[in-house]
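Working notes, structure below.
Here the complex is missing a single protein chain, while all its other protein chains stay put.
And now, chain A:
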């Protein structure tokens, strides 16, 4: 259908529309009009992605008539399947455009992913891990390797890259929608490297879909996304965890093993320098000359030299020459040695140390006379050295790269970071395993350039409640903040709050574990097909499974359903997941025991019969004893005036909402959501759940016993098993174009968006 959204003609590739989709587009349009940032929460399964794409594509088409409005959409999602889904939805939209307008528009949209998902080189792509693929690719395509080939034709290079480099850049990628597989197909046909083709093509593409890291991790963003147009709209989908992504990309951990490997790296460097000095001293002199002239020239980074990028954000990189103390190769290696020795001495502590970055810098100056300035150039200088020495396998040098990145980070940022040195793990105080955590506490540091650079940034997800916390922790000022809920004619969600307790103190209690077991057992007899149960942590789940096994509860559950359990091994869990789906599919029914914050809870959907009930055992608080967390909480309190408890509860609730939201992926879907902990009934917890969950909480569903829950579930499931009819939905939760345009409905829709 064709919609009129405040004067903008939007093609929407379906015959009907949900009212909340219309409302969502309305808010989105207002955000884009204001050239500001927005926070939009809408439950999954309400067609968030297609609404977003429809509106932004319409916006882009109009602005091609009025140039300089919105030229590009950068869509960031979290997982590879999500990325591919977005591209498929986009393809659907474009097909609809072609059908309606009768013309092929010259839209270019593509997905970008890591080499592992795009490589077509027969040898390289057969490697299993992303890191190996990157390393191998680098050893075939690095700039000096290719330079060597001119001298030595036997030097192996990647023919796909060579072909791309020779021809691919001149011819722009023809307009169309390219998913990862399409890119590979195209690459195979042309004999071009799809990865570099995609990286090159994103510069002129209308829509780019890739993962968060390409924008948020400065090490990658600098290489991949530096030249993207400022007049872009950036969308972060599934953004409820965005603060953690930001923090992760700026944090470093150093263990004794890192230092040992680093020591080897430094020795190798030393030897290589020695060798080169004997054979080709001119090379080193040339490097020295370049460094004197300033970084500018050394900075002409080759696109293939991916490992060699700066860990700090671009605006923090100093635009001046490398200081004299580390300019010659030997001096720099000596400098690294000194720094390494210092770190080793710091790891020899017997008690926990926590200090700020300036304290650390002062200490290092006092002890080994290392200045702040050379430290800041450490990463940059190492890149230059590695390039000069023409080291093929950069992956081997990850340790020394890590250390120099740490040096640059710690000397660049004086605020928002903390250094914690722990001599042993809390659980095993007798075993020495010292770790230096350099952790970022302020997610706004990594995301700041994104907000500053791009015209509009949209943060959206199914669970962003409470909405006002994200602008605070990410430090930006949104022009719109809205939460939408799922309009339904009947409730397809039955929410039960079971009055069981799993407070940290009582959760090992025998009775608590048995009650949990009984709940699961009873539900397994009532609920058809799949049940997913989430625990608060992996260790806790292991213990519970063991005691359920001893008490014979699991055996009784097995009479009703098969049991599959998430493990810490991702491959094993994938297998279990597939078997779980198979068991749901063939009607046997199964239970999946899983962990909140685990991979399953973050990335796997349990649509329809794959998840007819979700049980959340306990409140998934983060492990609060961790010092890093404590430091972060303190920082949040001091800088953003967010109380510890508020943040912890917010964090627990967003994970709980993520878990239970896994089962409801659309209006035709239905499921039970069971929060098995009486703490959920308290106002402070309830208030932090997303609106689409809160709506289902009523007095009848609070503080239930196991028996009441079973009764409620039986009733609900019987009702839900009745056929789902479109006629009942029409006019309420599903609109035709005529219905949408009626005055009364428009009135109603304006009320859907819940402004804060």
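In this section, contacts are C-beta pairs under 8 Å (C-beta built on N, C-alpha and C of every residue); 3 or more make two chains touch, one makes a residue touch a chain; residues count from 1.
In this section, contacts and distances are computed from a predicted model.
Enquirer: Of the options "50S ribosomal protein L20", "Phosphatidylinositol-glycan biosynthesis class X protein", "BSD domain-containing protein" or "Leucine rich repeat containing 49", which is the UniProt protein name for the chain that has been left out of view?
Expert: So, among "50S ribosomal protein L20", "Phosphatidylinositol-glycan biosynthesis class X protein", "BSD domain-containing protein" or "Leucine rich repeat containing 49", the name matching the hidden chain's UniProt entry is "BSD domain-containing protein".
Enquirer: Which listed residue, A:199, A:654 or A:667, touches the chain dropped from view?
Expert: From the options A:199, A:654 or A:667, the contact with the absent chain belongs to A:667.
Enquirer: Per the definition of touch given earlier, which of A:151, A:431 or A:683 contacts the omitted chain?
Expert: For the chain that is not drawn, the touching residue is A:431.
Enquirer: Of A:213, A:612 or A:654, which residue touches the hidden chain?
Expert: Looking across A:213, A:612 or A:654, the contact with the absent chain belongs to A:213.
Enquirer: Please identify which residue in A:150, A:189, A:350 or A:718 touches the non-displayed chain.
Expert: A:718
Enquirer: Please pick, from A:330, A:578 or A:741, the residue that touches the omitted chain in the full complex.
Expert: A:578
Enquirer: Of the residues listed, A:74, A:513 or A:604, which one is in contact with the missing chain?
Expert: The one listed residue touching the chain not shown is A:604.
Enquirer: Name, in rising order, the residues on chain A that touch the hidden chain in the full complex.
Expert: 14-18, 47, 49-50, 79-81, 83-85, 88-89, 92, 113-114, 116-117, 122, 125-126, 128, 130-131, 181, 184, 210-211, 213-214, 217, 220, 244, 247-249, 251-255, 258, 398-399, 402, 425-428, 431, 437, 439-440, 537-538, 542-543, 545-546, 549, 552, 554-556, 558-565, 567-579, 581-583, 586, 588, 590, 599-600, 603-605, 607, 622-623, 626, 628-629, 666-668, 718, 721-726, 729, 734
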